[in-house]
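Only a single protein chain was left out; the remaining protein chains are all shown in position.
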Amino acid sequence: MTRTTYDAIVIGAGHNGLCLAAYLQRAGLSTLVVERRHEEGGGANTEEPVMAGFRHNLHAQYMEFFDVMPMIQDFGLEDLGLRTVMPEAQAGIAFADARPPIVIHRPDQPEATHASIARYSSADADLFAELKHRAGALEGLVAGSLYNIPSAATGGPDLQAEMLDAVFGDLDIGHHYIQKSPKQVIDELFDTPELRALLYRVTVEWGFPVDQTGTGVAFLSFIMWTVGNWKLALGGTHSLAKAMTQACYREGVDLLESCSVEKILVEDGRAVGVRDRRGVEYRASKVVASNADLRQTLLDMVGEDHLSTLWVKRARAYRYGPSHVLGTPMFCLYEPPAYASARWDPDIDRCFYTMVGFDGPEDTIRYIRDAYGGTVPKPAAGTWVNSLWDRSQAPTGRHAATGWYFMPPASALSPADWAEVRATYNERFLEVWRQHAPNMTSENVLAHKLYTPDQMERKNLMREGDFSNGEFSPDQMDANRPFPEASNYRTEVDGLYLCGPSAHPGGGMHAACGYNAYKAIAEDLGLPSPAVATRGY
Amino acid sequence: MRDTYDVVIIGAGHNGLTLGAYLARSGLEVLVCERRHEEGGGLCTEELTLPGFLHNVHANYHTFVDLAPPVTDLELREHGVEYVRPEVQMASVFTDGTALVIHSDIDKTCASIARFSEDDAETFRRLHAEAHGYIDLLLGTLMYQPPMSVKELTKALSVFGVEEGSEFLSVKLRVETINQFLDQHFTHPKVKAHLAFHGAVCGYTNDVKGLAIGFPLLAGKIDNWNLCVGGSHRLAHALWRDLAQHGGVMIADADVEHIVVQDGRAVGVRLTDGTEITARQAVASTVSVEQTFLEFLDPASVGEELAHKVKTKVRHKDWTLFSVHLAMDRLPEYTAAEFDPDVNRAWVVNLGYGSPEELNADWATIRAGGLPDPHPNAAVNSLYDPTDAPAGCATGLLRQFAPFALSDGGEGAWDEIGPYYGRKCIEEWRRFAPNLTDDAFLASAVFTPHDIVRKLPNMIRGDWMMGEISLDNMLDQRPLPELGQYRTPIERLYMAGSTQHPHGFITFGPAYNALAIMAEDLGIEPWWRKV
Partner (left out) sequence: MPVIYTADWYSAVVEAINTHVAGLRGVPEGAWTCRIEIAGDGVSPYVAAGEERHFLVRIDGGRCIWYREVLGEEEEGTVLDYRFRGPAAVFDEIAAGAIDPVVAALHGTVKVRGDMRFLMRQAELVKTLLEAYATGVVETTWPLGAPPYAVTGGSSDATTAGAPTTAAAATRGPADA
């Protein structure tokens, strides 16, 4: 565009940046989004990297926040191309020895979930159903914690204790659960090893390190709310980014791709614009917001000259990984996997998310600890075959499968080692897959590819391959994220805001970082609040 | 999406989006359905090789952007599309180390031609000047209007005595090939080679009778090729933005399988996932005639006669393109740069065709389903758009004229032979630019004719012009007489894509002209027609 001056400039067209831009433009600020890559979306990325016609989500898979995401409602994204399907069988674990799978179903099918767990333990089935039901009622709380600017008060132990008593007290869940790790909570509540294995994996998938003490409440509220609550975006995750872009366009947002920001321009302590790699300057009279990760934003783009020693120190101390570092394997198949365990329950063959290679809880824990510790774990994966529900994701008569491996952070391996992983790891996993689903022979696999953390770092600037652009530990969570002085989306540079996953609540397809950043900006500039009374945020 | 709109458009290529944007600006509720996961059709730009290397998978040349009415009507530059007109447009490098270079400056172009033949340089200057004179007229008459017939056109030219007033226009062009035109006016084989090559890159095969009629226009625009900064897909984004800003909606992953017809009138579409969408006023298809009439419509709505015509009379280009997309760590340095250093800054280079006869021989091979010895052309967009590759690197595109179905194995054979043929094309490039050793190429990706149809099934048999380019398939005859004025035998069903006049390439013409017809039928005041 010929224009170079705006009220607001948003750096990065990831889904958080797009969300923020739409709200800003609607509030009357002329807004430019600049995106380094040639296309929008960031982690909402669907491509055909293996074979033409086979789609794979390279990052986000779950769409678990669509019922609560404000932008979907406020901008009518469902009229703008966002279409979803909610598979009935949601999460499952299959076993190589063909023992019964465990399949968790959608919340509206609790009997099916109960029957599945009850094959192992009625008591666990009953408890799971009860906890699931109560967690469902906490949706408002979960959403409220996502879509509000965190304060030290909201996450405090006293409030958590109150909530535990109120919601779970009758189940002998005591205050001390607040201090437990998710693993400790799971082990205390459930006896079935198979169920434990599944729940450990689900927990880490949602970014709570399974051994992280002090997050016990998060398991009961957030994890139990999200498990089985997942949707599939028709066409792939990127449909969310497309619908958001369309909403932005409708409002009048300008979006400039292939524009790599080198510097945030700071004059007299105020952010006044950006300069791109070509030397072109774009000016912002009111707001510059960055979707980029913390260190890039503060240390590279702003520069230490414009920061206090405290902020430089905090930025340098900010850690990436290991808990949100994944690898994405992609498989082009003739047939979907047919699990040996299916003879007990055919639902495992048509389950949205299936865990393969975790024979028991020890396997899962070892797997996770290896990855966190910097070692490539023994092959196992969570897998999706989206083409079972969405024919657009594979050619007729074929299927596209995608998975997640937990991987060490990018810097833990050399480039040569990563190349080796890409060359060999999928085949090793396929051997495991074959043990669980005998039809997963090499004849059934047309082609495959692996997208590793070092590649994610280069492609999407996810430091260390960390999809949250910052480790999810209590010292970097909630009112501490990215660090206490920066936890309300504002920075010490006037007019400069953080709107990406380095801010609360981290990575995930919730657009909460962008939404909350808008709230902060709205407060500061006297713009309309986006909060809607009926939803509480 | 909602379930009712005023107009549903099938296909979000540049024509579908353009039509949608105009209709949205006219106050109609518009839905553009796109089968693929993104808008743009032939405008797609992807990182085919390595992250940071942007490859235009199809359309690489935007030639009409300074003339096409939609560019101004839809304020596309304000929507973020930016063009660069390379100073060194195209070149031919020859096996003897010489080179012919077309610049954006006509004097420099003529100076280059003069090194081969001063007469040819003067002739070219006159041809260029004459064509420039009537470019506006021709475009207004021919391109951005619903078509008249060849007969009407030649009659008018005759009444106006155009032939007497022009050196290069004549009614004879109707029956001549570009080769014949070149033989009449030019002398040096290399000059003719470059001009014939230029026509071919535009889809106008030099040995096809009647195509001489289009040559003056091609010559007039020979130095006006534009590069879309950031990749061709930026144009798609700009069009989408205009559509969305005016209330229209583009939905990707919306695969139309059926056009619903009631009482002889198109009333909506159905997607492959069963979603039904009502179109209150019209349905416009920008995909192929075959898809529209043989797949999307009930045979009863089409009728046997039309179905038969679609199956037997719709004609497609008899050659297509084989491409190699390259991530490079250096720019090519041509041996021919010694003869003319400007060659190293040429956006597009003809590697080696030294006479029209060489092109003719390749057409013969291709039409017989054979694989010609590689004579690719090479485009390095990074020369003029550094944003399309990481710093210090370059994005390269080799394009080779090729058959769709190989006589040995059909189109499926391309999957096997692609990598080999790609290597041969690269070797051919190396012959002319020896600095392009194997290590110059960080990664490569071939894109065969078979890949074209896999990605864009509307390009039947890899036909990137969406219809044969020949005199019989032009103007009001394109793609069939029944469909040549954008209306179809089904009420309120229109054809608005590159199957229609003028043809494929990034012209916006089909949409703009279909719009005029639809405006008549739908009672829309043509606010865009500024006189």
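By written order: A and B. Residues from 1 in each chain.
Please note the rule applied: contacts are C-beta pairs under 8 Å (C-beta built on N, C-alpha and C of every residue); 3 or more make two chains touch, one makes a residue touch a chain.
Treat the numbers as computed from the prediction; the structure is a model and nothing was measured.
Listed by label, the shown chains that the missing chain touches in the whole complex are B.
Listed residues B:T4, B:T63, B:T98 or B:Q145: the one in touch with the omitted chain is B:Q145.
When the whole complex is considered, the residue among B:R2, B:K155 or B:K172 that touches the unshown chain is B:K155. From the options B:D136, B:D329 or B:D373, the residue with contact to the unseen chain in the full assembly is B:D136. If you put the missing chain back, the residues of chain B touching it would be 130, 132-137, 140-142, 145-148, 152-153, 155-156, 159-162, 165-166, 169, 530-531.
Throughout what follows, only the chains that are shown with their structure count from here on.
One finds 41 Å separating the Cα centroids of chain A and chain B.
Taken together, the chain B residues at the contact with chain A in this complex read 1-2, 37-38, 45, 47, 51, 54, 77-80, 229-231, 233-234, 237, 240-241, 243-245, 247, 249-255, 272-273, 386-388, 391, 451, 454-455.
Listing the residues of chain A that touch chain B in their complex gives 1-3, 38-39, 46, 52-53, 55, 78-81, 83, 234-236, 238-239, 242, 246, 249-250, 252, 254-259, 277-278, 391-392, 455, 458-459.
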